[in-house]
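The structure appears below as structure tokens.
All protein chains of the complex are present and in place, except for one that has been dropped.
This part shows chain A:
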Amino acid sequence: MSQQKECPKQRLWSEEFSVRSGESSFVERRQFTRFLTLTSFAMFAGQLWLVAKNLLSRRQAAFPALVVNGADGLAVGSAKVFQYPTPQDNCLLVRVGEQKFVAYSQKCTHLSCAVLYSAKHNRLECPCHEGYFSIEDGRVLQGPPPRPLPRVELERRGSELVAIGMTTGEES
């Protein structure tokens, strides 16, 4: 009987998938706690990553200066769409007074529908879920949007109106 040998050393899988039902429920409990620990660690790491990403992206937010064309042709109390800071970002320029212009991102902070200027109520209105924004500072007047509309900062340079930056309002 010299070639008789005991079963080989138990491998990891046979510990994890034990044949004995008692042990296997033990392992399930252990796997559960491992799962909990690892997931909460992953959540924590994810949060850190978000924070880091936020900090970095805030730092590199340098906006170009862009001339807004056609501002002078705009009648008081009317609006026009322009693109700022990239050609993909639609913004709304509103002439609220003879010399007074305001501009906001056109992307509703709720679900990104395009907001429109309502001359009748002198406010910005999102047609999708009736989110209304103030024309003064872009704050939410009613409806589901969680944040004010990002505001485009404008500057008069001689005869030209120049967009020089954007400010994002805080969540309210």
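Convention: a contact is a pair of C-beta atoms (placed from the backbone, for glycine too) under 8 Å apart; a residue touches a chain by one contact, two chains touch by 3 or more; residues count from 1.
Here is the rule we go by: contacts and distances are computed from a predicted model.
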Which of the following names does UniProt give to the chain that is not shown: "Glutamyl-tRNA(Gln) amidotransferase subunit A", "Divalent metal cation transporter", "4Fe-4S binding protein" or "Dihydroorotate dehydrogenase"?
"4Fe-4S binding protein"
Cross-chain touch to the chain not pictured, restricted to A:22, A:73 or A:97, is A:22
Among A:14, A:112, A:142 or A:167, which one is in touch with the chain left out?
A:14
To test your reading of the contact rule: which positions on chain A touch the chain that is missing from view?
1, 3-7, 14, 17, 19-22, 24
